[in-house]
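The structure under discussion appears below in the form of structure tokens.
Only one protein chain is missing; all other protein chains are in place.
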Amino acid sequence: MRQIFKDTEHLLRMAGLFALGVVGFVVLRAVFVPAGFGELGHFRTGALEDNREHPLVYAGRDACANCHDDVVAVRKGGAHAGIGCEACHGALAAHAGDPETVKTGRPDPRGTCLVCHRSNVAKPSSFPQVEPSEHGEGQACTSCHRAHNPKVQ
Amino acid sequence: MPTTRRELLQKGSALLLVSGAAAAALDAVLAGTPEKAEGYRLDEHWWAMIIDIGACIGCGNCVRACKIENDVPREPYYFRTWVERYHVPPGELEHPLVDSPNGGYDGFEDRATVPAGSKSFFVPKLCNHCAHSPCVQVCPVGATFESPDGVVLVDATYCLGCRYCVQACPYGCRYIDPRTGTVNKCTLCYHRITRGLTTACCETCPTGARQLGDLKNPADPIHEFLRTHTVHVLKPQMATGSKVYYAALDGSVR
Partner (left out) sequence: METVLQQVQGFMYPNEIELQWSILIVLYPFITGLVAGAFILASLEKVFRVEAVKPTYRLALLTALAFLLVAPLPLQLHLGHPERSLEMYLTPHTSSAMAMFGFVYLWYLMAVLVLEIWLDYREEIVLRARSSKGVLRLLYRVMSLGVDTISSRSREIDEKLARLITIIGVPSAFLLHGYVGFIFGSVKANPWWSTPLMPIVFLFSAMVSGIALVMLMYMVVSWWRRTGIDMRCLDTIARYLFYAFIIDFSLELLDLVHRIYEADESFKSLDFMVHTRLFTSQIVIQIVLGTLLPLGLLLLTQVARLSERTRKTVYGTAGVLTMVGIFAMRWNVVIGGQLFSKSFLGYTVYKLDFATREGLLPAIALMVLPFVILAVLVRLLPPWEAAAVPPPARSKVEG
């Protein structure tokens, strides 16, 4: 009996090392797997909050309507009524959060309009487009069109 | 836009209240109880997006807004959303001419030569937030996942930067942020939609070509839209469960 043990002692020690490895692995798991992992799926639940924590840079048109309801009234029924304010005015969450201190300039009265309305063969043909060199003689578009409700005056 | 002082005070305090509520909600989110944030419940939403090819004018507002809202590197190799332009010569459905100069960030100049009689249109692209996402399937550690409300997200603190998910995405919507060494992609503006706002791209789209949809909300216009339009998803043969539905998608689109 003793002899068998002596002859296999090295194997038993190796098995012991392997067992130690498994135990070590379990310990590592307990220590290093982040909290909240696996609750809702194979991911860390906290990642949902991380993705939500991002600050807003665009305020959204409802935020603008809070103060600028007069513009809302002008836009009503017009061709631009469905366009978000920030589509032309740029990102305004900073302004909406602190309207007195954070001001923003007016959009370029020709360039901004041409972003959408410059003609391009790939645009849907039903969409109003102009060839800038043939329309408006280089003037600001707002000389004839009201930006918020662009029927020609 | 003149406002009386009274109006200003009214609006200002309303805003303060709203901000206060938002701040309190944010605290609830940060405290690890996302369900309490403004009453946003994960199981009440299943996010999707509609893209109407017939309405897209290739203005590039969405590309710019996304980069600004989400702090995406401005170089031309990193996009969470981009716009492609197609010119399909007559009878050449299999050989469209496609370009996406800087992803459409600067809009589109007229192409020098367009074959006569071509059909032309724009196709905005983004992460399809697949219900059976191949990118989630291959992530070795669980750093990318599908949230219970249907958005495929990335855990930036856990990602190894192995890039397997970038290889596995059939739509090319992922990239490695050179500043962090982790993967990045469209989050469907998760930080906005969980606060009742819409995504930056939909917010700035002037024609309504892009619209966020919530399939679990019975009142959401997406249901009517899907019922009344012919819709496709990109690469349907891959069976990814894509939740970005394209109306008027041409057969030549890759």
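Chains: A and B, in written order; residue numbering restarts at 1 for each.
Simple rule for what comes next: contacts are C-beta pairs under 8 Å (C-beta built on N, C-alpha and C of every residue); 3 or more make two chains touch, one makes a residue touch a chain.
It should be emphasised that the depicted structure is a prediction, and the values quoted were computed from it without experimental measurement.
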| item | value |
| --- | --- |
| Touch criterion as defined above, residue of B:G161, B:G208 or B:P221 at the omitted chain | B:G161 |
| Contact partner of the left-out chain, one of B:W46, B:Y78 or B:F108 | B:Y78 |
| Residues in subunit A touching the chain absent from view | 3, 6-11, 13-14, 17-18, 21, 25, 28-29, 32-33, 37-38, 42 |
| Contacts of subunit B with the absent chain, listed as residue ranges | 75-79, 82, 84, 96, 98-100, 102-103, 125, 134, 137-143, 158-164, 166-176, 180-182, 238, 254 |
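Here, only the chains that are shown with their structure count from here on.
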| item | value |
| --- | --- |
| Subunit A and subunit B, separation of their C-alpha mean positions in angstrom | 8 |
| Contact set on subunit A toward subunit B in their complex | 34, 36-37, 40-58, 60-62, 66-68, 70-71, 80, 82-84, 86-87, 91, 96-97, 99, 115-116, 118, 120-124, 127 |
| Contact set on subunit B toward subunit A in their complex | 1, 3, 11-12, 14-15, 19, 26, 29-30, 32, 34, 37, 42, 54-61, 65, 68-70, 85-87, 107-108, 110-111, 114, 118, 120-122, 142-148, 153-158, 187, 190-192, 194-195, 197-198, 200, 203-208 |
